[in-house]
Each structure stands twice: as structure tokens, then as C-alpha cells.
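Of the protein chains in this complex, all but one are displayed in their positions.
Our next item is chain A:
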Amino acid sequence: MRSPRTLEVWKLGTVNYLKSLKLQDRLVSERKANLIPDTVLSLQHPPTYTLGKRRTDHNLLIPEAELTRIGAELHYTQRGGDITFHGPHQAILYPIISLRSIGIGARNYVETLERSMIEFASIYGVKARAGHKGETGVWVGDRKIGAIGVRISSGITCHGLALNIDPDLKYFEHIVPCGIADKEVTSLRKETDTVLPSEEVIHEQLVSCLAKAFSYDDVVWKEDPLVILDTQEHNK
């Protein structure tokens, strides 16, 4: 009989991208040293474009100088995947979990992230599917509703998934999203007529789908984001 597995959830509200990277770095070290359980950050970002390890900046279609004018930041990261946009009304989850303790690898992990988003979409009657080969992510028909970009160091994950609830899709026009030129980006808002509940409820549902997909026995919710982030500032 295996011991019960707990997932700790940090509800952080809107967080600046760099701050979230620093927090993830700290949590990855702590998870590696077994100081914390598997943890997932539930948050949103202000308008931010990010690139992955392959630095595919040819997929940014406007000059960097323009970004300030439209109120967006650009960051280079070590995650997998191509260029993407994060912004208000897009639900982001950054699971910091130990893949070795559940005996899975990158492919299985990413497929489970996809399943979490598909399950979540089905709550609203939206039939989403995993991407075809080379198109990791979650799609409704040929429209992309959820993106994935992950980094795994010593078997601990960071970065994660982004699901479009109702972001301003115009921001995606300034990039070739995920390097795929001929496909649309969509959102939950566009794909369903159902009245959407508050964003807090939506984030909780998404987290619950993730917890279920990874077979966690317990979910512990932590709030007071200011306290969490302030603690980090003092420890810097």
C-alpha cells in the first residue's frame, strides 16, 4: 500500500513573471531537498511574452521596443516549447513536483498535464483534445486553448501549463504562437456559451482536475500570497 500523496496549492493571484521564476527556483531546490511536498502554483501574469530554451525569437513579430508600448514584457526562459503569451484571464499552473517519486518521465508528465486541461474543459461542455505529434498542448478542433512548456531538473518539474479562460486574444497576433503558423488561438469564453463562474472558482476547478489526473490523495490550499512572496523577499 503506497503512502498517501499530498499536493500543496499556492493561490497567488497576479504575479510578475520574474518574481514567479525566482519563486519556482527556490521551490525546486526545496522540493529536491525534500523540504516541501509536491506543490503547484496557481496564478496569472500581467501581459508577458516568453521564449523557451531554443530562443525562437524569430516568432516574435513586432520589435522588442514595441512591447513596452503595448504594455508587455519579454522573458527568455529555460523551459521547453516555443514563444507564447501570458496575460490576465489566462489560468496558469506551475507544478513543482518530483517525477521520480511517481516513476514517470517527461512524456507521461506532459500527457497528464494535457489530460488535466481536457478534463477541465469538459466541465464546460468543451471537447478538447491533446495535440498531435509535435503539437503538444490542448486543442479544440484546430484552435489552441491550452499551452505547455516545462523544465525538469533532477527530476523536479517547473513551469507548466497555461489555459486561456478569456484573455485578450489580440496579444497573440504579435507572435507565431508556439511556432505554429496556421492555427488559431482560442479561449474557454469563445468555445462555450455557458456562464463562467468567478476566476477563483475556475482556478480551483483546474487545480482539482490536475490533482485528480496525478492521483493525489489530498490537496492542501494555501493563500495569503503577500505573505508567501514577502517571505521570499526577506530571504533573498
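The rule we apply is simple: a residue touches a chain if its C-beta (ideal position, glycine included) is under 8 Å from a C-beta of that chain, and two chains touch if they have at least 3 such contacts; residues count from 1.
Assume contacts and distances are computed from a predicted model.
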Worksheet, complete the sentence: Omitted chain per UniProt, picking from "DDB1- and CUL4-associated factor 13", "Glycine cleavage system H protein", "Exosome complex component RRP45" or "Interleukin-7", is "Glycine cleavage system H protein"
Worksheet item: From the list A:R115, A:R151, A:H174 or A:H203, which touches the chain that is not on show?
Response: A:R151
Discussion item. Among A:R31, A:H45 or A:R79, which one touches the chain that has been omitted from the display?
Written reply: A:R79
Practice prompt. Spell out, residue by residue, where the missing chain touches chain A.
Written response: 2, 52-54, 78-81, 100-111, 133-134, 136-137, 148-155
